[in-house]
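Every protein chain of the complex appears in place save one, which is left out.
Note that the chains are named A, B and C in the order they appear, and that numbering of residues resets to 1 at the start of each chain.
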Amino acid sequence: MIVVMSIDSGEKEVAEIIKRLKESGLQGHLSKGVERTVIGVVGQTFPELRDMLEVLPGVEEVIPISKPYKLSSREFQPADTIIKVGEVEIGGDELVVIAGPCAVETEEQLLSTARAVKAAGARLLRGGAFKPSTSPYHFRGLGEDGLKLLALAREETGLPIITEVLTPGDVSLVVSYADVLQVGARNMQNFILLDEVGKTRKPVMLKRGMSASLQEWLLSAEYIISQGNRQVMLCERGIRTFETYTRNTMDISAIPIIKKVSHLPIIADPSHGTGKWYLVAPLALAAVAAGADGLMIEVHPTPDYALKDGAQSLSFENFERLMSQLAPVASAMGRKLAARVQTGATD
Amino acid sequence: MIVVMSIDSGEKEVAEIIKRLKESGLQGHLSKGVERTVIGVVGQTFPELRDMLEVLPGVEEVIPISKPYKLSSREFQPADTIIKVGEVEIGGDELVVIAGPCAVETEEQLLSTARAVKAAGARLLRGGAFKPSTSPYHFRGLGEDGLKLLALAREETGLPIITEVLTPGDVSLVVSYADVLQVGARNMQNFILLDEVGKTRKPVMLKRGMSASLQEWLLSAEYIISQGNRQVMLCERGIRTFETYTRNTMDISAIPIIKKVSHLPIIADPSHGTGKWYLVAPLALAAVAAGADGLMIEVHPTPDYALKDGAQSLSFENFERLMSQLAPVASAMGRKLAARVQTGATD
Amino acid sequence: MIVVMSIDSGEKEVAEIIKRLKESGLQGHLSKGVERTVIGVVGQTFPELRDMLEVLPGVEEVIPISKPYKLSSREFQPADTIIKVGEVEIGGDELVVIAGPCAVETEEQLLSTARAVKAAGARLLRGGAFKPSTSPYHFRGLGEDGLKLLALAREETGLPIITEVLTPGDVSLVVSYADVLQVGARNMQNFILLDEVGKTRKPVMLKRGMSASLQEWLLSAEYIISQGNRQVMLCERGIRTFETYTRNTMDISAIPIIKKVSHLPIIADPSHGTGKWYLVAPLALAAVAAGADGLMIEVHPTPDYALKDGAQSLSFENFERLMSQLAPVASAMGRKLAARVQTGATD
Partner (left out) sequence: MIVVMSIDSGEKEVAEIIKRLKESGLQGHLSKGVERTVIGVVGQTFPELRDMLEVLPGVEEVIPISKPYKLSSREFQPADTIIKVGEVEIGGDELVVIAGPCAVETEEQLLSTARAVKAAGARLLRGGAFKPSTSPYHFRGLGEDGLKLLALAREETGLPIITEVLTPGDVSLVVSYADVLQVGARNMQNFILLDEVGKTRKPVMLKRGMSASLQEWLLSAEYIISQGNRQVMLCERGIRTFETYTRNTMDISAIPIIKKVSHLPIIADPSHGTGKWYLVAPLALAAVAAGADGLMIEVHPTPDYALKDGAQSLSFENFERLMSQLAPVASAMGRKLAARVQTGATD
């Protein structure tokens, strides 16, 4: 932590800071510049100290130096975290594609989608049973019935399932069905929920909040890991900007930055990231080229009848086309992609 | 809802849309412009329709016309909602000032603050017992012990208390202590929590999410009201922008817009809205001049020792100064402000 | 400047930095923390140094300490700058209201507006002769004919005139007519134009760019002042955020911050700041309560026939109403406001 003194501060104010640091068992290390005096804080600081120092007389600014996240940082763990879900490894050599409908609607809808995405090379099945929705008048999911249908789809196709948990009270229920727990963008800072999923031993996919900084995102991962659950993967799904053409602006740069500063796997969700089905393929390709460990793609048998997010869902045909476009780019990036099953079952 | 057809679409695509609308019991009303055909949708639409139509061939864009929120709109209820908390009316003629520490820390800290803010003219006491915090390593509040201290402070000063509820599982506990439930910015779209506070009959203060549009904010209020709890007040606490000088950018324009489109009271929180104690007074004055029904201000006996948000907390002396600055502006705006008690107790 | 070394850097990298600083006549001041080594740079740094150091091996981050703007800072000049335009002082005790149409359209339009705003208490007349416009197909102003009409209006009413200069080639022409030169938001970083208006001795109003940080804004003022023209006033006119209800989001906090860090006067423009005429009054009042030195308001005889920005323009009647609402708030803030002339001439 660096305390920058204002130009008009004097020795008295500096002495006060030094004294205050000593109270907390810390040392102040003075550095007098041409214009300003700067005090380096030496010792084990604590988060509240910044605010405390900032209000003292003569202080212009307090600048933190240490990163506030530890367990999720690459400095703490240099090797990549690899998460095993059944036979699939997320964060390793394979480019893992997760696909399925936004919301589970019916058995027929879910099972036909599960078969189609499996045939096209998807390795996990997604589907929402508990759906967050901006409006109370929208479809909010089938609840446990949706979870049962997901389990049925897993039984039939062998695909592990990922589904969202919305609230702490549902964690044990969702854990009893899901292979991966999803924490949605709107819950990225639902700290009680983070604690609860951190107490489980299921892999967690943590989506980025719609205006979360990278640091805040990693701090939310830190909540989960600090409860003992190290199987956290991150998911970039677009941030909010002034642009209105797309639903969100996908922050592709988040992918290489997360790979640099953290050991956690990173997945990209170009469906929510753009909000438009015809932008899913180019952004999926971009995410892979930028180093993503996987993709999460919304697929629906009939997007024009979807109860949720139809505008950003791919038809089976479009998903199959995307998978064939992905293959050469994944290969160029040195990534394995699951082979498609040539049964013609996808249409 | 308006369906805008693309320039290269033809009669076949239009016929398809009309047919599709009929399926849903709706009518399509054609309007051929110089460049484009536009179809007005007549009848009772439903939220999913937009996405469904948007993916149909030949559709350029689907534009909603109706507002998605109803119960919180001024069209639904032209008269202002006035919320009674003890003897205080929020949303009426009085400018209601809510003050207190960010977090409840100790009995001494809370009680001295409660006495000081009451003497200066505050009408409600705020204080966090359950604290959301970006980092798992920060202070997270005293929990129920904090609620007990708040009850003690109410008993001594007579000030009603407002405190945050973080998660559905805590609602009944917090309801048993608090006079007003606060839903924080990070929980604005914690829909299960909104449902739960909506099932209570306690007044709720709903803070704006840090990148929430005004429409999304009102839709979150709609969640609460649609559960039967009509005592909702909104609180503007700053939005996230590119500016780094302040913690948030306070959106003062939200105040008159909410007053125009909704009947709900609106409170301003310049402490979180700016993050710097020396900006609290000018932004508080601005909020009142823009028509706010009340203010929420963080006050601490010793901001430089606060366990939370010291940098944005006013000392007793600064709070008293703010109250005297507020008086003439409140009066210029035709608002009553509680008289200060002249005991000298505030310092 | 502070150089923060990465955790895995060692003495070799630190030695390299120290050597590099010496090359530039600077000293490095080492401070070893628990986790990281930090190097304080002592001596007269230069702007390019930050980038240069940032790419050296072992460097995690380089943090500037000094503010990059000098002449516009309050540290450089503690006393407020007061700008005289005719008899009017901007930045002093008076709340100065500037009003007039967005664009000069006709003699009748301009003169009737000039008379009306003068009668209501405005002290300067605004009007655009050269208009920036997002689209090449929009009205772009009358050019020099517009300047002549402005001069005519000044002659008749005695109101000094402020008008925008769009490009360096027009500076001498506009200087020959205007009392205050306006540099628009889109030109805030048109550095050649800043140089040119800096070479004149006319007061300049510098509008904030639509996504300019406060620091960038002051650096643009620095361009003008460093050319010798110290008569710079700033104008907050809203920034771009995700919110679509308003044209821009007015950053009211910019007003007290500018007053704190700079000696330059600050004006608020709630017309562009909101884009909606019915939000002009509440935001104007808020700006005054937050400490603005003046307001710039768009007024048009018939907003529904305005060639530019009708939706945010006040009619004469609404402007007069605004002026009467301003009076008590200005007075509460200790500001003088020009008395209205009671001629009934404003309608």
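Keep in mind that, in the parts below, a residue touches a chain if its C-beta (ideal position, glycine included) is under 8 Å from a C-beta of that chain, and two chains touch if they have at least 3 such contacts.
Just so you know, these numbers come straight off a predicted model, no measurement behind them.
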| item | value |
| --- | --- |
| Which residue of C:Glu35, C:Glu54 or C:Asp93 touches the chain not shown here | C:Glu54 |
| Options C:Val4, C:Ala306 or C:Met333, residue touching the unrepresented chain | C:Ala306 |
| Option from A:Ser72, A:Ser211, A:Ser271 or A:Ser313 whose C-beta touches the chain left out | A:Ser211 |
| From C:Asn190, C:Asn229, C:Thr246 or C:Ser262, residue that would touch the chain that is not displayed | C:Asn190 |
| Chain B, residues in touch with the chain not shown (by the definition above) | 2, 4, 7-8, 29, 31-36, 38, 40-44, 63, 65-66, 75, 240-242, 244 |
| On chain A, residues whose C-beta touches the chain left out of the figure | 211, 213-215, 239, 241-246, 249-253, 255-257, 260, 273-274, 278-279, 282-283, 285-291, 328-329, 331-333 |
| Chain C residues touching the omitted chain (full complex) | 20, 47-48, 50-56, 68-69, 132-140, 166-169, 186-187, 189-193, 210-211, 216, 219, 222-223, 226, 240, 277, 303-311, 313 |
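Following the convention adopted for this analysis, only the chains that are shown with their structure count from here on.
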| item | value |
| --- | --- |
| Gap in Å, rounded to a whole number, between the CA centres of chain B and chain A | 27 |
| In chain A, residues with contacts to at least two other chains | 240 |
